[in-house]
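Please read the structure below before turning to the comments.
For this depiction, one protein chain was excluded, whereas all remaining protein chains were kept in their positions.
For chain A:
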Amino acid sequence: MNLTFANARLVCPEAGARAGDLHVVDGRIASEAGEGAQVVDCRGRILAPALIDLGVFAMDKAACRAGGIARIGLMPDQSPVLDGPGLVQRAADMGKPELWVHPIAAATRGLAGESLAEFATNAEAGARAVSTGRAWIADSGVMRRVLAYARDCGLTVITHAEDGGLTGSAVATEGETATRLGLPAAPAIAEALAVARDIMLAEQTGAAIHFRQLTTAAAFDLVRAARARGVAVSCGITPAHLLLSDINVTDFRTFARLSPPLRDEHDRQAALAALGDGTIDVLCSGHDPQGPEEKRLPFADATPGMAGATTLLALGLGLVRDERITLQRLFAMLSRTPARLLGIAAGSLEPGMPADLVLVDPDAPWQIDADRMPGKAGNTPFDGLPVQGKALRLFKGGSEVG
């Protein structure tokens, strides 16, 4: 079906924001209206590329629909691990027709950090990147081979940056809060240590590396310096590490148990600065729904992770409202840059792009409610927070996702 979105406030990560109409012909964005186009009156609301959520742990259609997400980069930490072509292909087909699932294949077999998985075979089956998963690869020799081989295959390596030796069994960032609560804690430099090593290996091998989440001042400094040298390095962050700090785990709130753990206020401010100066490339949800059997436990026994897909857009719009970033840059972080890292043509309103679109009311007020979150679970550290901004309608390839 052909569509014309009229009276829209178009926000394109590439062309910028303008008021006007957008045409969709045969599921793609077109420069002119198609035959018999149905008109959608946007009433001045935002029409932007649908969100591409890079690095989620569960395929959660209801949460994605509510959050305006049309594509996800699915982490290999599934059961079983996405380390073979059959599993990758199955994952890629899993979301149809409402959701594009772009599998991120395991960099090592079983994510064990020992022997290389079949990068090229998995890419042919639909994998768009390779990843170390939730964990860090401790063996520098293995990590070097992962990066070198991924460069040959033209795949970005998505890593988790925490030195496992320093983190050990830690569940919090070292500091006053962890000390008062008596929680096993690791120093924040565990992140920068891992980043420093991986950047050096990426630089030496010429690989493209993406840190799924960076959260500390020292790590952002390393990324800035590497980028200045021309290293193909990028990084992401979730709203949690921009808006919350380790004091949010006071009272042992397991919904605030995340990986990496929440940092201190100094690092949070550094993350906001890195957001503002463009060091951070991707805003992702880190969507990892965990039910009460994983969360209603003593803090250290609870599984880390948060449900974030539903709240990603609203919290991102809050960053625009707070004048941390522009609307255009927000959608670059939410769609164009994740698309580029996954090597897919999407995340833009340019003619020829797939018509993955989200119609957004940026002002619609609502309250985040853990008990009523759409999707698999409501484990949000933002429970009770009033926010503004809702995805009113979501289109994937020109068809509305109901």
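We take it that a contact is a pair of C-beta atoms (placed from the backbone, for glycine too) under 8 Å apart; a residue touches a chain by one contact, two chains touch by 3 or more; residues count from 1.
Throughout what follows, contacts and distances are computed from a predicted model.
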Chain not displayed: protein name in its UniProt record ("Dihydroxyacetone kinase subunit L", "Aspartate carbamoyltransferase", "ATP synthase epsilon chain" or "Peptide/nickel transport system permease protein"): "Aspartate carbamoyltransferase"
Omitted-chain contact residue, chosen from A:E35, A:D251 or A:D371: A:D251
Hidden partner chain, touching residue among A:E35, A:E293 or A:E323: A:E293
Touch criterion as defined above, residue of A:L183, A:I325, A:V360 or A:M373 at the omitted chain: A:L183
Those residues of chain A which, in the complete complex, touch the missing chain: 174-176, 178-185, 187, 251-252, 293, 296-301
